[in-house]
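Removed: one protein chain of the complex. Kept in place: all other protein chains.
All chains are identified by letter, namely A and B, in their written order; residue positions are counted from 1 within each chain.
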Amino acid sequence: MSNEAVYGIMFYLVSAVVLLSAVAAVTLRNLIHAALFLAISFVSVAGIYVLLHADFLAAVQVLIYGGAIPVLIAFGVMLTRTPGAAGSNPVNTKTYIWGLGITGALFAVIMLSLLKSKFAMQGLISKEPSIEGLARLMLGDFLIPFEFAAILLLAAMIGAIILARGGEAK
Amino acid sequence: MNFNLLSTEIATALFGSVLLILSLVTGKDARRGLGHATLAGLLVLLLITFTQYGINSGGFSGTWILDDYAVFMKQVFIIAAILVVFAGKSYVEDFTGNCNEFYVLMVFALLGMMGMASAGDLITLYVSLETMTISFYILVAYNLTSGKSAEAGLKYLILGALSSAVILYGMSLVYGAAGTTLFAKMPPVSVASPVLLLGAVMLVAGFGFKIAAVPFHMWSPDIYEGAPTPVTAFLAVASKAAGFAAMLRVFLGGTPVAPDNWLGIIAVLAAITMIIGNLVAIPQTGIKRMLAYSSIAQAGYILVGLMAADPAGVNGVLFYSMIYAVANVGAFAVVIAVERATGSDEIAVFGGLWQRQPLLASVMTVCLLSLAGIPPMAGFVGKFLLFSAIMDQGIYWPAFIGFVMSMISVYYYLRVALVIWRDEPKDPAPIAVESGMRLAVMAALAVTVVLGVYPAVLSDLSLAAAKSFFGM
Partner (left out) sequence: MNFSPIAIALLAPIVGAMLLIFIPKDERRLIRWIAAFSMGIALLLSLAAYFMYDFVKGGFQYTISIPWVKELGITLALGADGLSLPMLLLTNLIGFSAIFASWNIDKRTKEFFILLLLLIAGVMGTFVSLDLFVFFLFYEVVVIPIYIMVIIWGSSKRVTKEYAGMKLTIYLLIGSAFLLVGLVALYLNAYPAGQRTFLMSALAQASFSESFQIYCFALLAFGFGSLLSMFPFHSWSPDGYAGAPTAVSMIHAGVLKKIGGYGLLRIGVLTLPLGAKFWAPVIALLAVGNVAYAGFIALAQKDLKYVVGYSSVSHMGYVLIGLAAMNVIGVNGAVANMFAHGVMSALFFAMIGWVYERTHTRWIPDLGGLGHQMPRVATGMLLAGMAGLGLPGLVSFVPEFTIFIGSFAAYPVLAVLAIAGVVITALYTLRVLANVLFGPRRAEFDDLQDIKGPEMVPLVVLGAVLILAGMFPWYLMDMVNAGVQPIVDTVLAKVSQMTALGGGVK
């Protein structure tokens, strides 16, 4: 088997895992199960990054989305008072058809336009470790968004603390 | 690297951090002082922006653009923030417990808006947009003892995240097709591919959410109603203006899609936004919901200026953003005062306001008439600039819809005036207006009337800004 064929098979395999586990995360009735599948979906996205030679991004994805976020979700589920895990993730089945129709149509539109377009970055895959380039971009060309992101996180943190602390009587 | 391009933003970030530290070290008794500190800081920021006119250059590999256009937009945001703080200070201080961080978050939201006005590429734009939006999620839910406020915050979070996702998807498609995130380097019209178009459509949808254009407007009435009123005012005015600032950068700064293609999308959006916003505003009985729908309609008028896609159109957008900001904050300031006095935001509680507080009654009437575009208020000049820009290109129908719908909008604006001037008050006790509020409403009144009678003061500035946007 050629390299290309292996690459193709791997890509579709990983993608299938990403999508199926995402569907499971939405449809399963038990919130804990849903959270687990969400974590699987996140981790498999890291697989796609690996296939794209984005090694640093893959590592970060596993660390954060595979480690930190599922744990946070688990904390959230466990610490909030719920009578039982069964039925803790309600699914609205009434408007299934509509949702399916609309997403199907959107999918068709996106597919069509993807197939008909040429991409500027096609075939541009660097074999070097990406972390150096990332660092140069973040602290060079994209310094401003990088700094903005810092403020963004600060604002989000303040907000989380305020909302979590709740209201006090006057 | 030329850090002078960033001096407003650096000052804002510093100011926000200092405010944060101050709010931590001062006790609850110092709340009042913090409001004053915020005002002083914002005024200094406004002064700094004046030194930035005429720089007109880009930096940081093109990710940052500081032209007069950006400076003008930043002034719109800062002026809106100043008026909101003046008018809302006491309201905020009535909040429960930890209100100190309120101002901090407002300043960070302001910083995000500034970034949106100056962004030269998709990433900077997105990060600044999120800085603004996340600060607003919290501000909307800030009234922690009110269920309505919490509900509004949650709704805004979910819908806002959805719209951010749409924008991000659109951006990644645009990047994939164009191979660059810089607006200035977007490929020319001739090589526009389907993916680029799809990405642009998604961007329109995402920004449509931020500016509350129909059909992406569903969130705004609920959230405007539930949020603390000063936040509503800030959200309705500054975040909308920031959305427009960014939209102009994306669609007119580069050429992601052929103007002919997206003109159709924008035109349809503008038309239905003007029509639906105005028609749905008519049956509202709550003043905040009414103003929410009216501000949807206002977004429709501004979209017409975007549609013109030339300096005259951008001039209209800039001029109108400023006077819309002032008039709308003026109207919300009155709502804040009346809400504090009566505890309700129904239109009916405005009954007999002319007896209880003639100043507020006059300001409300003038601001609403300006929003309706009745001369000699500034709103008329703004609409004239917006619609004459598109008519100049031989396209008349948006102007028809715009003028007719704005005359229809007089119906619901005048209903408020009717309640204010005709009815006898249920409770004749005068409404107290403290000095900050007095200053805010007087400023709104003066600006609205003076710019209506003598618009050249502002239109000279906005025209220069619009020209700088096109590098002229």
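Simple rule for what comes next: a contact is a pair of C-beta atoms (placed from the backbone, for glycine too) under 8 Å apart; a residue touches a chain by one contact, two chains touch by 3 or more.
No experiment lies behind these values; they were computed from the predicted model shown.
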| item | value |
| --- | --- |
| Visible contact partners (per top-of-document touch definition) of the missing chain | B |
| Selected from B:149, B:406 or B:468 as touching the chain missing from the view | B:406 |
| Residue among B:306, B:369 or B:465 touching the omitted chain | B:369 |
| Full-complex contact with the absent chain, from B:36, B:185 or B:422 | B:422 |
| Candidates B:209, B:224 or B:384 - the one touching the absent chain | B:384 |
| Residues from chain B at the interface with the omitted partner, ascending | 369, 374-376, 380, 384, 387-388, 391-392, 396, 399-400, 403-404, 406-408, 410-411, 414, 417-418, 421-422, 454-456, 459-460, 463 |
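As a working rule, only the chains that are shown with their structure count from here on.
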| item | value |
| --- | --- |
| Interfacial residue positions of chain B with respect to chain A in the complex | 1, 6, 13, 16, 20, 60-61, 63-64, 96-98, 101, 104-105, 108-109, 111-112, 115, 123-124, 126-128, 130-131, 134-135, 137-138, 141-145, 153, 176-180, 187, 193-198 |
| Residues of chain A touching chain B in the complex | 109-110, 112-114, 116-121, 140-145, 147-149, 151-152, 154-156, 158-159, 162-163, 165-170 |
